[in-house]
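Sharing a structure with you now.
One protein chain is absent from this view; the other protein chains keep their places.
So, chain A:
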Amino acid sequence: MRMLSEMKKLLAVTASVFCAAATLAVGHPAYAQAEPIAIINAEIHMAGPAENPRTIRSGSIIINDGRIVAVGANVTPPSDEFRIIDAGGMPVTPGLFAPVSALGIEEIGGNDEGNDRRADRGFPLSASLNAEDALNTSSSIIPINAAGGVTRAYTTPDPGGKLFGGCGMVIDLSGSIDPVTKSCVAQHVAMGQAGANRAGDTKAGAIALLRYYLNEARRYSQAPEDYRYMTNVSELTIPDLEALVPYVNGEKPLLVEVESAPDIRRLIEMQREFGLDLVLLSAREAWMVAEELALADIPVIINPLQNLPVRFEAMGATLTNAAMLQQEGVRVSFYDSDIGYTHNLRALTQLAGNAVAYGMSHKDALAAITLNPAIIWGLEAELGTIQAGKTADIVIWDGDPLELTSRPTTVIIAGEEMDRTTRQTMLARRYLDLSRQDLPIAYQGE
């Protein structure tokens, strides 16, 4: 089965040479969709434009050449060449989009040999690291998460010993050998306590260092020749300094790990001072500065379950963080800082469901794991809602997508239906019957 799907992908790559260039705009190879698809009898969530997605109680989605061709209550397949998938009235959503993860750069969390997520403390380079250079397109975790309904993920390196971790990328989870949707999107920065740990054990050190580096990067962009004979500026190498240039004036966003309300306020001041484009990560006390964040148009990626005072910078952690941010008009997305970060991205629906339990609307919670990551990473023209013209990342569910017992029945990435057989499903099946057979279990497969 796996072999077949690999073959299909190879054929698709070959075919892409002859195929329309439309999808190249998103930065992923244009696959020739094997067959056009029409999903009928679907309860379509997040349908329409990013500004105003709505639910269509019963409708159809027409997919061709990797794109959504039409969507609506009165839409019918243009010809009988379209393969019909009857959703049976079940919910259909845009593919889940993990706003942050280490997908493809971490196979095993706890072992260096299986993990390219962050550089060791003593390693000289930081901001100039590019997750794409470490991307393992063969990672077993990619198809496992795709089977769980995740179709896109932002993959970022973490800061190692320095404030900066390097830049991340958006990838698709199709299993393609070239899955990068958008390269080098944002620079990962540790601030708050995490920043302090990398800057003389004081938050003041982290702010001072960030400001110093941003100023230096700006100066470098104006007069690189002044730096010709230098190898370092403080702990940053010249390649790191150069890598920071697009962030200084807000050309690209900084993904900043931060927790407390005062620390967030400080960052908002720096945003004004430099004209930065900021995305906040973790932000347990973001609800306390929700109005200011909304005014500054700064989105936050939070774990909505964080409710413990793990540090003094998180005394305000609460289960209502998501709902209160949403209410003030802050753009919110969800991530799990624990096992759901990379290996278990299906946890996104559980996070969203819990956000609903603590006051968010179902629609907003679903947007937080589909549309909002697309907006945060600048891909809302292509992804995030089910709209004609967009890339066809679509999931059909066997129940409310945010419920614990619901699972995808069909996962489509860029128009291609995914094989939901994974290493995990094969392992579970192979050990379903433990009785002794004529040959060992290792001879059993699917």
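Here is the rule we go by: a residue touches a chain if its C-beta (ideal position, glycine included) is under 8 Å from a C-beta of that chain, and two chains touch if they have at least 3 such contacts; residues count from 1.
Heads up, the rule we're going with is that contacts and distances are computed from a predicted model.
Visitor: Out of "Outer membrane protein beta-barrel domain-containing protein", "Amidohydrolase", "(Fe-S)-binding protein" or "ABC transporter permease", which one is the UniProt protein name for the chain not included here?
Guide: Record says "Amidohydrolase".
Visitor: Which residue among A:N197, A:S221, A:N249 or A:N344 touches the omitted chain?
Guide: Of the listed residues, the one touching the omitted chain is A:N344.
Visitor: Return the single residue from A:V356, A:A374, A:I396 or A:A414 that touches the missing chain.
Guide: A:V356
Visitor: Which listed residue, A:I84, A:A208, A:L295 or A:A428, touches the chain dropped from view?
Guide: Here the residue in touch with the unshown chain is A:A428.
Visitor: Mind listing the chain A residues that contact the chain we can't see here?
Guide: 107-111, 114, 141, 287, 305-312, 315-320, 324, 338-339, 342-344, 346-347, 350, 353-354, 356-357, 402-407, 424-425, 427-429, 431-432, 434
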